[in-house]
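Note that one protein chain of the assembly has been removed; the remaining protein chains are unaltered in position.
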Amino acid sequence: MKIVVCIKQVPDTKGGVKFNPDGTLDRAGMLAIMNPDDKAGLEAALRIKDETGAEVTVVTMGLPKADDVLREAMAMGADKAILVTDRVLGGADTWATSTTIAGALRNIDYDLIITGRQAIDGDTAQVGPQIAEHLGIPVISYAADIKVEGDSIIVKRQYEDRYHELKAKMPCLVTALSELNVPRYMTPGGIFDAYDKEVTVWGRKDLKDVDDGDIGLAGSPTKIAKASDKVRKGAGEKVVLDPTESVAYIMGKLKERHVI
Amino acid sequence: MDFSLDKKHEMARKLFNDFAETEVKPLAQEVDETERFPQETVDKMAKAGFMGIPVPKEYGGQGCDPLTYIMCVEELSKVCGTTGVIVSAHTSLCIDPILTYGTEEQKQKYVRPLATGEKLGAFALTEPGAGTDAQGAQTKAVLDGDEWVLNGSKCFITNGKVADVYIVIAITSITEDKKGRKKKNFSAFIVDKGAPGFSFGTKEKKMGIRGSSTYELIFEDCRIPKENILGPEGKGFPIAMHTLDGGRIGIAAQALGIAEGALDRAIAYTKERKQFGRSIAAQQNTQFKLADMAARIDAAQMLVYKAAIAKANQKVYSVEAAKAKLFAAETAMAVTTQVVQLFGGYGYIREYDVERMMRDAKITEIYEGTSEVQRMVISGALLK
Partner (left out) sequence: MKKMDLTQYKGVYIYAQQVDNVVSSIAYELIGKAKELAKDLNTDVTAVLLGHNVGNLVDGLAEYGADKVIVVDDPELETYRTEPYAHALASVINEYKPEIMLVGATAIGRDLGPTVSARVKTGLTADCTVLEIGDFPLNPPADGSEQKHNQLLMTRPAFGGNTIATIACPDNRPQMATVRPGVMQKLDPVKGAKAEVINYNPGFTKNNKYVEIINIVKEAKTVENIMDAKILVSGGRGVGSAENFKLLKDLAEVIGGTVSCSRAVVENGWLAQDYQVGQTGKTVRPNVYFAIGISGAIQHVAGMEESDIVIAINKDEDAPIFDVADYGIVGDLNKIVPALTQQLKEALAEK
């Protein structure tokens, strides 16, 4: 069995958000990490590997420095890694990104493709289902559990107030929730091995059945009109009072604002 | 000369740091307060491959270099000195001598389960009457048929009682030199927990590293198989000394980590804490102290890493190890004392971690050779 896991290198927005003195986001100051949902997807793949001996290939599209997350994935136990990088791919929206990754995946054999549900930088949750659509395979989003059963997979598909247990014939694509599992740590020996292995690097010419008009900024149907770091609601009053005075203060404000 | 780490080591540090922050830090205070051995952490470290980092893969290890292992002890010790020494004693004092002096059978039988973390290791040299002066030792081993029979006791043994495998140094003969002075000849042994006649005495109540399990070992006609002698008979003393050279690099890394952890806390705290209307980090006294500590820690790190690299490349690295341990331990003590001072009253209470770090730091100047012993080793090499 061959599993492909699509991963993305993202700035760590959890806990480590940094701002420049002018209030804008300090992107360079934030750590680059493997996107958490993708890491859960990788862990799910590695558990299938532990059970069945499946081969796990990780794929990412990004800048050359995304090599780091591929090494990390191999240090956790992935067998092979592919980096899709090319200047003409820059500025891609989800449509162009999914087109590109689908073009890369057409070169390799797979039974199961796992992506994270969404990346913490974009939060779109679109690339996984769109890859499946471009490849013409079924997609099961929001997986909270994945099991392999013969030539099919059984997935617990999470909704707000319920889950569906779904069965799909492979090949298919599943998007993983970070709640799926707790990803394993890399091992020190795995790290050493990961740097001794080769990462396959593909560019534009390696993408199969992809038009020039469907990649990068030019191939992106959505365009950014304006982007800014969010201006937050300003602070109001802050008081330090003893408990009795604090209560009186709150009561006063609730009356003033006609809450009571 | 290149002082930057390569990508492998950078990523290994990230791994150790993640693990320490996620798994070790949340337990550190409780483990200290209750003097509880953090078995769950050891189990997780075993799974992550931390219990056999510098051990070749053929013996179940990770196949990494001593520097990677040292960085692991360093990062763990940043948040919990107890966890740092558990790994250090296990790796440097138990696995390393078996790897260096053991027969192929011993390596297969003992190193593999130790390196995978299935078993935990310990090392027993110190006795009630023999600390720095090993010649004061009393524990004896006598060959009786196919078995060695051990009698005596060992004290202050790290990982005592929780360990499964113990390297024990015992007297196997006494000879006289030409002047008629008696000389004890030692041998090293591998003793399994559960060997008949092997028991544990009292648990030590310590100032610091309180989650580490420190016990007295008691041997009363303890019988172990003849083949459990480690290295040649009579070579126990050089084996112990060489083992301690490696161990000292581990303890130096522990001390380095404690100092780094304390400085991290100090930076965060002094930026937050306001006195006289501004953060105490805005005051020059604080700034200069932080600068001095940072410079000293960097120097300690270079000595420690240099010793680790020497261990990888040299047969003998006693002086490098002694310098690293001496300087890192004294740095840890000085830095933690300063940091407690910067925290003021909050530094002295247990809610904040820095008083624990100061207590943990002290032992690094004492065990696996006191600072005085390190000075003897260094000056001995200078004056020989």
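Note that the chains are named A and B in the order they appear, and that numbering of residues resets to 1 at the start of each chain.
FYI, contacts are C-beta pairs under 8 Å (C-beta built on N, C-alpha and C of every residue); 3 or more make two chains touch, one makes a residue touch a chain.
The structure displayed is predicted, hence computed values, not measured ones.
Novice: Identify the visible chains that the left-out chain touches across the whole complex.
Specialist: Per the contact definition above, the missing chain touches A.
Novice: Just the residue numbers, please: which parts of chain A touch the chain that's not shown?
Specialist: 11, 13-15, 17, 25, 93-95, 98, 120-130, 132-134, 136-142, 154, 158-169, 172, 213-214, 219-230, 232-244, 246-251, 253-254, 257, 259-260
Quick note on the criterion: only the chains that are shown with their structure count from here on.
Novice: Between chain A and chain B, tell me the centre distance in angstrom, where each centre is the average of that chain's C-alpha atoms.
Specialist: 40
Novice: Where on chain B is chain A touching in the complex?
Specialist: Against chain A, chain B makes touches at 7-8, 11-12, 15, 18-19, 47-50, 53, 57, 61-64, 68, 72.
Novice: Quick check on the complex: what are the chain A residues that touch chain B?
Specialist: 68, 71-72, 75, 184-192, 194-195
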